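Shown below is the structure under consideration.
Left out: one protein chain. Kept in place: all the others.
Order of writing sets the chain letters: A, B and C. Residues in each chain are counted from 1.
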Amino acid sequence: MANISNVAILGASGYTGAELVRLIATHPFMRITALTGERKAGMAMADVFPALRHLDLPVLTTIDDLNFSDIDLVFCALPHGLSQAIVKTLPKSVKVVDLGADFRLRDPKAYEKWYNRPHDAPELQPEAVYGLTEFYRDEIAKARLVAGTGCNAATVQFALRPLISAGVIDLDAIICDLKNGVSGAGRSLKENMLYAERSQDVMAYSYSGTHRHLGEFDQEFSLLAGRDVRIVFTPHLVPANRGILATCYLRGDADQVHAALVDAYKDEPFIVVLPNGKMPAMSDVQASNFCHIGVAGDRVSGRVVVVSTLDNLCKGSSGQAVQNANLMLGHPETTGLMLVPVFP
Amino acid sequence: MANISNVAILGASGYTGAELVRLIATHPFMRITALTGERKAGMAMADVFPALRHLDLPVLTTIDDLNFSDIDLVFCALPHGLSQAIVKTLPKSVKVVDLGADFRLRDPKAYEKWYNRPHDAPELQPEAVYGLTEFYRDEIAKARLVAGTGCNAATVQFALRPLISAGVIDLDAIICDLKNGVSGAGRSLKENMLYAERSQDVMAYSYSGTHRHLGEFDQEFSLLAGRDVRIVFTPHLVPANRGILATCYLRGDADQVHAALVDAYKDEPFIVVLPNGKMPAMSDVQASNFCHIGVAGDRVSGRVVVVSTLDNLCKGSSGQAVQNANLMLGHPETTGLMLVPVFP
Amino acid sequence: MANISNVAILGASGYTGAELVRLIATHPFMRITALTGERKAGMAMADVFPALRHLDLPVLTTIDDLNFSDIDLVFCALPHGLSQAIVKTLPKSVKVVDLGADFRLRDPKAYEKWYNRPHDAPELQPEAVYGLTEFYRDEIAKARLVAGTGCNAATVQFALRPLISAGVIDLDAIICDLKNGVSGAGRSLKENMLYAERSQDVMAYSYSGTHRHLGEFDQEFSLLAGRDVRIVFTPHLVPANRGILATCYLRGDADQVHAALVDAYKDEPFIVVLPNGKMPAMSDVQASNFCHIGVAGDRVSGRVVVVSTLDNLCKGSSGQAVQNANLMLGHPETTGLMLVPVFP
Partner (left out) sequence: MANISNVAILGASGYTGAELVRLIATHPFMRITALTGERKAGMAMADVFPALRHLDLPVLTTIDDLNFSDIDLVFCALPHGLSQAIVKTLPKSVKVVDLGADFRLRDPKAYEKWYNRPHDAPELQPEAVYGLTEFYRDEIAKARLVAGTGCNAATVQFALRPLISAGVIDLDAIICDLKNGVSGAGRSLKENMLYAERSQDVMAYSYSGTHRHLGEFDQEFSLLAGRDVRIVFTPHLVPANRGILATCYLRGDADQVHAALVDAYKDEPFIVVLPNGKMPAMSDVQASNFCHIGVAGDRVSGRVVVVSTLDNLCKGSSGQAVQNANLMLGHPETTGLMLVPVFP
């Protein structure tokens, strides 16, 4: 039997924090020993998230009040910009999975470009491993600091990385149209996130090539292709709590594209490639760590559409984080993550 | 003051039928003198649509029981295939606005290709005028038979026709990703239209270039361009009652594209082009006859995104039908249609 | 032809403000000459509510910048507490319809009890007429200041007032369970009004007899009954944008109850009593000024359930306000308000 690992969650009062608690609560080899929430310090998690009321959880504290000496791994679910300041102060004995954006970009200039500020801990950037488990598994297992990917970035990369590697698509004609559930915006208060504004609505946001996850695409796809790759990417908010569905319009051959995906994921426990010609639906992966991918050709010759879908809070964020933590702590990678999607 | 026109609605028990009643009930120059619904004949509309309970409406009858002698215009909101059989039996004195697909394609071979059956009234096809009011206004005013456009077809054409006419986009690189409210599927019983299946879900449907509205795009865009045009088009169901939002990925210059749209629609009462760089939301046009269009360039040079949105039941179907009927009956085109969108 | 009345809307950047604009934009006898929004002063309404983009509306100003000399009537859609301070400074020539809570309670002590503060303009309280049009029609027509009712208060009063007047129910056994759409909470930023919190959820709020609309029930029902009446009342938030559905559990005879409602509303244009045994649905009145009421007996003898439903933003607030303004300005009461409910 494995040892029990003690973990802390920094920023536990947001949605990804709650999702971490949900997953770890039934994880046989992890124990939550601390939870922080700056504005809600002193509160019981049952009062912040009544859905967690039956669990016996630590009271929320501030980060300053935390004792890191008996913590094996910290999940940072903090607002962008805060993680870098915190992580550099942590004892080197503590492993870190950061769910935010602070360590996703390896190049300080790229970070500054996309986040409009210099990085506070550039010395840590080279150490951080990009947390897309299926493609950085070995490095993650050895890492002290893992940078969770953007949820959009994960969805699109699952669709495209094997195609870029296999050389089966035109790198200059990649268009990704995303439909995003609302929880990706987090629990912060914005007028356009009110129920009455989002219900019955669809709208594009961060269009014109301004979305920060483009920094990850530029970095990862260019690295993979050995040349600059720039995709066109428009995310849209849809009235759903969880889920991202990415529709990728590509130039290539549907059979070759499908074969490349099947081959890449044939041994992956969480990535499901559908039969050629079938497309996944966003609700097929709800509240789970699975990603479903479908391929369909078009009547216009040489065109192919790949659709990829996952739960932004789980596989796109907290599930990915637990998957990475499993590797870092020496537990089997899928531990605690085989929960079946909830439907309907 | 205008004369009052007597109108009948065939197929009044579906959603487009109910929407016609909603619009005509407060129309100053139209009076509903007959409503048909084959399966619900004998029922009061208040029992089919309780939202219409306060109105004094005719009881539903069968089409066979209708007396066409005192009817000026008939709205056909019948299932595809049925209209052609009915319309050819109508007295020539009765004007017809067909909301279905039967007379949208002028070429009998194209009809047979997309609808998998020969046309029952090919002699009427040349007479039918394509009902996209803003582009066929003069012909519609003189027509006896007008073919309402597909709701997706309308949404995308509002975005693209001026761009094709102005020659400002690459005709071989048009990709349209649609997000469609559920009412477009009508009131017929299908498992995947149940609330529990559609809520919290997004999924592509009729992908791979199989959607029937492609027949309209092929016909209209090729005619406009003077050469064959084939677009890539993927519709998706989103959890909303009404609305279509089309995201069109194009090759062109954003300023030129925006200027072409502004120019084309500067005198149109229902088509609103947003300032360059702003994008519309689906809920901005809910329950109205307006179409909002936005343009945004991309960081990838030469790429531009146009988003177009309208209410599928209103501007995409029943509102368009009333707009066309106004022209055919000699009423001012906007009569009864200036209802402000409902938000939230 | 009637004269055109000039109206201003104070607090036009909230949902009831937008709804007023929606209704008045197609009103033949009212013209919007000023719109205020303290935090959004200087903005165009098209930027605050893109759904209103096609309208030619005044830019938002502050109240201080308003010139009241050419304004016939002011709609106050201001936060509770602010109206009383504003209204007492207005010229006496300006008529006022207040959509807030400031003038609903006639008794300063009752106001202080329910709103936890003394009234700022107690001298105006006796002048204010309670704005439940169907029951205060004559006073409203002569009033300078009309106090719009609470939206819950309107829904329940439409169900119960005729029953109390007719003496057909037990006054000591009235239980009202409400299901409320989310827009009733307004556009202010609260964590539990975020889409991800309200979607898929139902929860009771302001329970235990603490909801402020109870002040209105106490006042109105006691006045009507000639004795103290205290109802049990629990509102619940449901995932819908608009609408209130009140389920009232009563002791009485279903036939007598139904007859009393039919008799009370037989000449009312906006109140629809369904056939005995039929119940209305919330979506039957969406975006309209109608209220539907149903009655059903129970297998337990002497028990009867009355269900009443209306759109909180329209009949429950802005539609009621326009109805009252019509009376105050000498226009026909139903002008601009016969819009048919939107379904689906």
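The rule is simple: a residue touches a chain if its C-beta (ideal position, glycine included) is under 8 Å from a C-beta of that chain, and two chains touch if they have at least 3 such contacts.
This structure is a prediction, so every number in the text was calculated from the model and none was measured.
J.: I'd like to know which visible chains would be in contact with the absent chain if the whole complex were considered.
T.: A, B, C
J.: Tell me which of C:R53, C:R187, C:H213 or C:R242 is the one touching the absent chain.
T.: C:R242
J.: For a quick check of understanding: of A:I244, A:A287 or A:V306, which residue touches the chain that isn't displayed?
T.: Only one of A:I244, A:A287 or A:V306 touches the chain omitted from view, namely A:A287.
J.: Could I get the residues of subunit B that touch the absent chain, sorted low to high?
T.: The missing chain touches subunit B at positions 15, 181-183, 187, 189-191, 193-200, 239-241.
J.: Please identify, in ascending order, the residues of subunit A that touch the omitted chain?
T.: Listed in rising order, the touching residues are 15, 18, 21-23, 25-26, 49-55, 183, 199-200, 241-242, 269-270, 272, 274, 280-281, 283-288, 290, 292, 338-344.
J.: Write the list of subunit C residues that the hidden chain touches.
T.: Its contact residues with the unshown chain are 173, 175, 177, 179, 181, 196-197, 199-204, 207-210, 214, 230-232, 234, 236, 238-243, 245, 247, 249, 277, 279-283, 286, 296-300, 303, 305, 307, 344.
Everything that follows uses one rule, which is that only the chains that are shown with their structure count from here on.
J.: For the homomeric pair subunit A and subunit C, should the interface be classed as same or different, according to whether the shared residue numbers exceed half of all numbers used?
T.: same
J.: Roughly how far apart in rotation are subunit A and subunit B when fitted on CA atoms, stated in degrees to the nearest 5?
T.: 180
J.: Taking mean CA positions as centres, which chain lies farthest from subunit A?
T.: For subunit A, the chain whose C-alpha mean is farthest off is C.
J.: At what distance in angstrom does the C-alpha mean of subunit B lie from that of subunit A?
T.: Measuring from centre to centre gives 39 Å for this pair.
J.: Distance between subunit A and subunit C based on Cα centroids, please, to the nearest Å.
T.: 45
J.: Can you list every residue of subunit B that touches 2 or more other chains, as numbers and ranges?
T.: 199-200, 241-242, 280-281, 283, 286, 344
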